[in-house]
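One chain of protein is taken out of this complex; the other chains stay put.
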Amino acid sequence: MTTLTIEAGAPRGAACLSPPGAIARIARREFRDAAASRWFLLYTIGFAVLAIGVSFMSLAGSGSHGLAGFGRTAAGMLNLVMLVVPLMALTAGAGAIAGERERGTLLYILAQPVSRTEVILGKYLGLGLALCCSVWLGFGLSAGVVAWRAGGADVDAFLLLVLFTCALALAMLSVGVLISVMSRRVGIATGLGLFVWIALVFLSDLGLMAGTLIFKLRVQEVFAIGVANPLQAFKMSVIVAMNASLDVLGPVGVYASRQFGGSLAWILSGVLGAWIVTPLAAAIVLFSRRAPA
Amino acid sequence: MINAERVVKKFGRVAAVDGVSFSIEPGSALALWGSNGAGKTTLIRSLLGVIRFRGKITVDGIDVRRRGKLARSRIGYVPQELAFHDDARLASSMAFFASLRRAEPGAASAALEKVGLAGHERKRVRDLSGGMKQRLALAIALLADPPIIVLDEPTSNLDAAGRGDVVETLRKLKASGKTLIFASHRPDEVISLGDRVLVLEKGRLVSDTSPAELWPTEKAVQTLRLDLGGADEEAAAEILRGAGHAVHLNGRGLCVSVSRERRGVPLSVLASRSIEVRNFEILDDVRREADGSGPKQALTAHGSVR
Partner (left out) sequence: MTRSTLITASLTLFACNAALLSAAEPRSTGEIAAMIDAATEHSTIRVPAGVYHGRLSVQKAVRLEGGGEVVIDGGGTGNVVELLAPGIEFRGFTVRGSGSRVEMEPAAIFAGVGPVVIEDCRIDDALFGIDLRQASGSTVRGNFVMGRDLDPGRSGDGVRLWWSHDCLIENNTVVNSRDMVFWYSRNLRIVGNRVSGSRYGLHFMYSHDTLVEDNILTRNSVGAYLMYSQGITVRRNSMTRNRGASGYGIGLKDCDDILIESNAFLANRVGVYIDNSPSSTESWGLFVQNTFAFNEIGLLATPNTHDNVFTSNAFIENEEQAGVHGRGALSLNTFARDGVGNFWSDYNGFDRTGDGVGDMPYEPRSLFENLLASEPNLRFFLHSPAQQAVEFTARALPELRPQPKLIDPHPLVRPPKIVAPAAEEPSEGRLAILAISLALVGVASLTAWRLGRDPAPIRRERNRR
């Protein structure tokens, strides 16, 4: 029997949505749920408050002298972003599938005329957009503080900072979703997410620091290992965007700037891109093989 | 309408569904009968294509394993208990599923109307009673007017009035030409709705028959609610199941279905294992003209039946 005759015989309205249509609808739903949830509100407010605080602190003392305070604000924000955004994205991602699995709602949504890939992509996009909104809000408010207190700023660098922050959020969300797909319970998923957060934010860098000190790693080794960490790739991307050179980062940065020159920005973006695509792809593959409940 | 061939689903080394085959004609109603763990739910999930299984199921000619999305667009699914985002309002939940199922504009309120939930759009899902949730699930299943409705023990969490409502709605749906598949362990529901019964035991199809054949001689099947005075109800339920009774537990006690003539049997079974039944209550009668004395021994092994 061919599909055509089936669909001709089916009652009206019973044909299913195109994949983009289904993804868009699930994403929208996910966005709404995220935006209305308490954790999200808390994170957004927290991020905004911290961002404004950093802008204030970074600008203190420059007074009316008209130093474009942004370079400094960005540097302060870099630290803030590297702490808060991965935490936000990892925990949001970790809850995405595991939460629904635990509440039994996953089965129900999968019983609808949608495919698993559509469900996971829809949830990913919805959460991703919610995270991006949170980031935009935080940065937007802090840009307001910069405009009010300091005046000038490097607009291009600021926009790139926002862009890379969104990329970082999406990458960490991707890892979070992968964790979520692997976990049976939200508690486990969140725990794993926190562990990955600590590992990426602190442990891997501290380990590499120790390695650098003990084994006297060469610059290319430090760079090669360091750049694999999405947080370092993010940090370097922002510094390249603001400074056009990594010399701020000492010999390793000088090496990277010299060795890769103009393609450095692309390499760093590529690393971030890989961190977005790979875990998400793995999550999709894994999700299609796992029982929903 | 639905065709299942040698469906096998294993969890680890345990087969939850083991070589089940059946088919359903359009417009008919099929009941899945069996105790907890017999494989009813697994079979339904296989049918929906939400779990992986061996064998083949087609819905309206569509292979659910390969084109699950299209197959699911033919099926409205009502779970045992509606698990949905509790904070969502009825209206927005309905709107979401309506858009997901490509329902016509207006289908949402029509469906709510059909299940008697019109006027509750602003309520949140968590504020609904069990019966209302179940009717909401039914309303969602009816969006986009699918030809098949699949229900997994739709009444198990409801009180008598709620059950009556749901059964009545289903009867109407069947009359309007829908194909129904429902899991149940309540003989009264099976008798009043089902054209056929698949009897499952430990994942195997032991009988493909009609309710009349399954309970040929009974005048009525009754449900007793037993008050064990705080004794271990799980253990008691296991004992009764072991003695071949259909049992389920809910928040109000232990319910066992039994024919009118053998009402005393569960009590004596429990008494023989030193579990005291402090009180019992007869919940309802199934008004059905039949004769004979008790349920036929349904647990004789049959081969799988096409």
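Should a chain be cited, it is by its letter among A and B, assigned in written order, with residues numbered from 1 in that chain.
Assume a residue touches a chain if its C-beta (ideal position, glycine included) is under 8 Å from a C-beta of that chain, and two chains touch if they have at least 3 such contacts.
All figures in this text were calculated on a predicted structure; none of them were measured in a lab.
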### Task
Using the definition of touch stated at the top, determine which of A:Leu127, A:Leu231 or A:Leu280 touches the missing chain.
A:Leu231
### Query
Just one of A:Val146, A:Ala171 or A:Val240 touches the chain that is missing; which is it?
A:Val146
### Query
Which residue from A:Val162, A:Ala241 or A:Val271 sits in contact with the chain not drawn here?
A:Val162
### Query
On chain A, what residues meet the omitted chain?
25, 28, 31-32, 35-36, 57-58, 60-63, 65-72, 75, 78-79, 82-83, 129, 132-134, 136-137, 139-144, 146-147, 150-155, 158-159, 162, 201-202, 205-206, 208-209, 212-213, 216-217, 219, 222-223, 226, 231-232, 235, 239, 243, 245, 247-253
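Basically, only the chains that are shown with their structure count from here on.
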### Centroid distance [mean C-alpha coordinates] between chain B and chain A, Å
43
### Task
Within their complex, state which residues of chain A touch chain B.
1, 3, 6, 9-17, 22, 25-26, 29, 32-33, 36, 103-105, 107-108, 110-115, 118, 289, 291-292
### Message
Going by the contact rule set out above, which residues of chain B touch chain A in the complex?
### Response
45, 48, 50-52, 60-62, 68-70, 72-75, 77, 79, 81-85, 87-88, 92, 96-97, 99-104, 107, 144-147
